[in-house]
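Structure record follows, encoded as structure tokens.
The excerpt is restricted to a subset of chains, each kept in its original location.
So that you can tell them apart, the chains are marked A, B, C and D in the order they are listed, and the count of residues begins at 1 in each.
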Amino acid sequence: MGGSVMKPPVSRLAPVQWIRQNLFSTWYNTLLTLAVGWLLVTSVVPVFDWLIFGATFSGDGPGDCVGKGACWLFINQRLNFFIYGFYPDAEQWRVDIMFALLALSFVPQFIDRFPGRTWFGLFGLTGLPLCGYILIPGGWFGLEPVDSSKWGGLMLTLVIAYVGIIASLPIGVLLALGRRSEMPIIRGLCIVFIEVWRAVPLITVLFMASVMLPLFLPEGMNFEKLLRALIGITLWQSAYMAEVIRGGLQAIPRGQYEAASALGLGYWRRMGLVILPQALKLVIPGIVNTFIALFKDTTLVLIIGLFDVLGAVQSTVTDPAWQNVATEGYVFVAFCFWVFCFGISRYSQNLERKLDTGHKT
Amino acid sequence: MNSQQPVSKPSGPKPWYDPRVRALVFQALALAAVFWAGWVLIDNTLANMESRGISTGFGFLDQSAGFGIIMHLIPYDATMSYGRTFWVGLLNTLLVSFLGIVAATILGFLLGVARLSSNWLVARLALVYIEVIRNIPLLLQIFFWYFAVLRNLPAPRQSLELAGLAFLNNRGLYLPDPVAQEGAGALFAICLLAVVAVVVLRIWAKRRQRATGRIFPTFRVGLAILVLVPALGYLATGAPIAWDVPELRGFNYRGGLTLIPELAALWVALSLYTAAFIAEIVRSGILSVSKGQTEASKALGLPNGLTLRLVVIPQAMRVIIPPLTSQYLNLTKNSSLATAIGYPDLVAVFMGTTLNQTGQAVEVVAMTMAVYLSISLFISLLMNLYNRAVAIKER
Amino acid sequence: ATTLENIKKKGHVQCGVTTGLPGFSQPDEKGNWTGLDVDTCRAVAAAVFGDAKAVEFTPLTAKERFTALQSGEIDVLSRNTTWTLTRDASLGLNFTGVNYYDGQGFLVSKELGVSDAKDLDGATVCIQSGTTTELNLADYFRAKGMEFTPIVFDTSEQTVQGFSSGRCDVLTSDRSQLAALRSKLPDPNSAVILPNIISKEPLGPVVRQGDDEWFNIVKWVLFVQINAEELGVTSANVDDMKKSDNPSVKRLLGTDGDMGAKLGLAADFGYHIIKQVGNYGEMYDRNVGPGTPLDLERGLNALWSDGGIMYAPPVR
Amino acid sequence: MIQVEGMHKWYGEFHVLRDLNLSVRRGERIVICGPSGSGKSTFIRCINRLEEHQQGKIIVDGVELTDDVRQIDSVRREVGMVFQHFNLFPHLTVLENCCLAPVWVRKVPRKEAEQTAMEYLERVKIPDQAHKYPGQLSGGQQQRVAIARALCMKPKIMLFDEPTSALDPEMIKEVLDVMIELAGSGMTMLCVTHEMGFAKTVADRVIFMDGGEIVEQGPPKAFFSNPREPRTQKFLEQILQH
């Protein structure tokens, strides 16, 4: 018998064979390859020409943008506005600290062997918002107060998305528990709440929050526009969050509920100590995905007159001093969002894969 | 509960320890709280509106609107009522949603399959497309398609034209409008006949397969019938359809069918964006069918094509349909971004101009939200019916 | 509580302005707002607090503006809003006066070679949503028996972008804005403003109905500014004018009589307005007058004594 | 210890348990067997009110099981349960699994709870696994943790629902050994199992259920050698033959 080590006949595919197998295996594959290849060559070359090779990156002012390519100089000069909005120059270090803390809490999540990365994550969920609450609006510990109407740009985008997620998490948990409750009225109320919020477009929610809310409240009770937008976004988001969490609750086997009851734990302890920790861990990818969705949707605050990144860019691209920089502006915004969303979605896919295998053992 | 035997201990717990009583009380409280909150809201709103002298009621719907709307599927002009603007906006919303759903579905399925293609280049390209498109905010994409593309189209006098029949410029795409002439009825009847013939053919082919086992290429023959018969019929009945060809008069083309850039941009952006999500749904749907199923099917001797058609797709559809509908709902909701580029959808026309001219925010917003809620409930209803119909039977 | 009390408690006036319209209200990179409408708000703040900086701005799109005012989101709407009967009567609002007399006009691309509005039959028109312009336009074309295609945008920025990208032949708006909007075009010289004026557009600040005290304050802030111009009181000479013997000036600046108390304000509210914001003429020249990018002649907005129709009741 | 009188239970229209009567003395060890679907699990789960019965009475340790939340809680504190599929909490370590209920229900200080837990883990012979997560243990080890977890509440009664049937043959023995040791210590036990060897070794009484009824009961010797009812005979044949 054969016995000892024997190599497979074709150990590794030679490049030619690889191309054959993956690009030209049948006649229609060949056709597809050729068509797609042609498309790539004709579209990618001019695009890169515009983006990079013919583009202007530095200079002093509008006059320096003479090449045929993009005028990145414009972005370069307005970057401060795109990131901080109207936030006073002297106080921008506070926002920088928040950016650093944000990176500190979430970059370790991408590194598997980072010691204590869960703690960093937990800080991101609890300490970070607290720091933000102190640092960004100011007014504490002798920090100069900065009115929310001065917030803008990328910073505002992040604030809205982050607050939206953090605040909607607990509400989402309650709604999800309510929707699985055995009490028909509670369940009914939760279903109605969730379905109504999920049915309406975010911009109508924002519109209501931004201009109509005071009409519903008792006279004299009023909060600032940003806060109202945040409330609207949070309620809207919590309906989505509830559905994600409900998925996690459903995935927990009945045995866990029973074992917890058999040990004599009451409803809230059963949920808090046994079920939710498991369910939430299970739906982290889902939560991350809703975060991405919300992050993209923050652009809609532009429609109610808040200057997020897109709003900031839009309000400057019509500057008569610069010739036709709208495309550069939009490409810049698209790139910002893309980098964030793609990075996070990659992370969530990784996580999904990891949790997937984790379950089988 | 209703024990028949004598009970040694006092039967039934004290009411506050009985979970049923607790549940009832708790629910009653919750309901009361919700009603109270609702009442306070309504009371406040009414009081506020009263004190600020805002008129209430739906009487405004009968007043004349006085503004123009670029696109209307039902007859509309500025002398008609605000109520009419509601329907114009609603139909425009439904139109763009419908078009978007159709295009996104087709493109999404193609992309989803392309993602699984054995052709490396095609699979990669589909992946790049999906990852780029779904990570960029939709609003931005709508702006892009509207402004960037519009800038690159020629002015009306330099229109791109196709055989003097179709014209493309930055005012839109102008196509000949079919106008029925004498004999059009006959042509219509012929088309109808062709459709009936295909249906009959399908039934016949199925019967024949049941009886003799021979398989008839229904799809190809049916397609041929659907294309050839109306074409021949058109010639045979003496070309009974006249075409209202658009022509350049004054500033622009007039007559014919027009596809305005606002609709086109919104349609393209919504379809491309949603297609990226649908592609992922389709892909995971197909992958969710376990390998065992394909293997079993192959082991029975079914070739790849039939395995896909008879075993994989029917099972994948069950997984695909529910998230697919929620994408349809998202698309419909996202169509409200029309307001950013001036497409006259419900939010732009009714919650925009009409609200502003009449100032009756509460009524207008309530009506708008009710519309979206109804659409959503309607689609969920269909969804549940479908789910019930296809649910895999289990013990 | 009355609006004035609420404002005093808040410490600032909340003022609704446009999201960006050169000459009327426009934020710069640092978020500082400038413009005629903005200065009107500052004048109100100066009157109430003696501090023109005690004001915050809420940028609003045209379609949000009335709802925002009705709901109490803002205290005063100063957003080039046309005074019409419907708005005054059925929206629960009160117009406090006119800070700019305007009329609707057309901006067309030079290439088209159009020189009069009656040649616009069949044109595609870019408009801003929720404005009187939208209604006037429909009326005008209907009256002339002409057809048009309306493209309705949310903000003036988008309207300009729509026009500059060639989506429409004509952009219509109040004439004051046309100049401003034209200056936002990539090539301002490629478009011309037609001479036709198709409507009356008296623009002015708006407050909620039902609070006469606040209504009076906003109304008289403007009157004070117009009176100041008439009397020759400017921000530069206001300190000297305090010593003036002219009884009108004395009443205006609060050195004689107590006009402020009648409005619920400090006696020298007029002084603060003029000192910190200036009289109407200064405000006009600074923001929209000749020499500014908008370069608008006074025209109708000149004082009645100079051939215009700016006329304010006397302070007495 | 346990008194069941004329107990009935329905699932909707389906009559699962019919007129059960049973009385268990302190320290008694009872094995319940019967064909699949005969209601064994349902019965045992009624005893700590994981299922609700509709008629009759169940009195556990002097407390009647009614709707009263306090009574249910007090019964559950005294009754430990071990499930077929272990149902350990996968997000907690073995030690945490064991301490959870003592700390939160009995309000024992954490230190003390951990000590007790370690004692019981030693008793089931896996003190060295205390800081692992359940997912890292074999089935037999997991089931022993489940037993230790139930014991940590120092229950007066232990219920077992087919504790070995999800295990590989090699592991069955380790778990049975622990259970035999436990039986030796005088714990009141109710055990649903098909391990007849175990029944013979430790049971004071074997109960045979079929169709929701208690068909026969008696000491194991008599039960296995001389089943009275034909249904019992048939069942025993099937089981022992396999």
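What we mean here is this: a contact is a pair of C-beta atoms (placed from the backbone, for glycine too) under 8 Å apart; a residue touches a chain by one contact, two chains touch by 3 or more.
Since we're looking at a predicted model, the values are computed, not measured.
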item	value
Copies present in the complete complex, per labelled chain	A x1, B x1, C x1, D x2
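Basically, only the chains that are shown with their structure count from here on.
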item	value
Centre-most chain, if every chain is reduced to its averaged C-alpha atoms	A
Of A-C and A-B, whichever chain pair has more C-beta contact pairs	A-B
Taking each chain's C-alpha mean as its centre, the one farthest from subunit A	D
Approximate Å spacing (C-alpha centroids) for the pair subunit A, subunit B	26
Separation of subunit B from subunit D, taking each centre as the mean of its C-alpha atoms, in whole Å	55
Chain centre separation in whole Å, for subunit D relative to subunit A (CA means)	48
Touching two or more other chains - residue numbers and ranges from subunit A	207, 211-212, 214-215, 219, 303, 326
Subunit C residues counted as touching two or more neighbouring chains	67, 70-72, 154, 161
Interchain contacts, given as pairs of chains that touch	A-B, A-C, A-D, B-C, B-D
Subunit A residues within the subunit C interface of the complex	78, 81, 85-86, 88, 147, 149-150, 152, 207, 210-215, 219-220, 222, 225, 303-305, 314-316, 318, 320, 323-324, 326
Touching residues on subunit A, where the partner in the complex is subunit B	22-23, 25, 29, 32-33, 36-37, 40, 182-186, 189, 195-196, 198-204, 207-208, 211-212, 214-219, 292, 296-300, 302-303, 310, 326-327, 330, 333-334, 337-338, 341-342, 345
Sites on subunit C touched by subunit A in the complex	1, 6, 19-20, 27, 29-31, 56-61, 64, 67-68, 70-73, 154, 157, 160-161, 183-186, 188
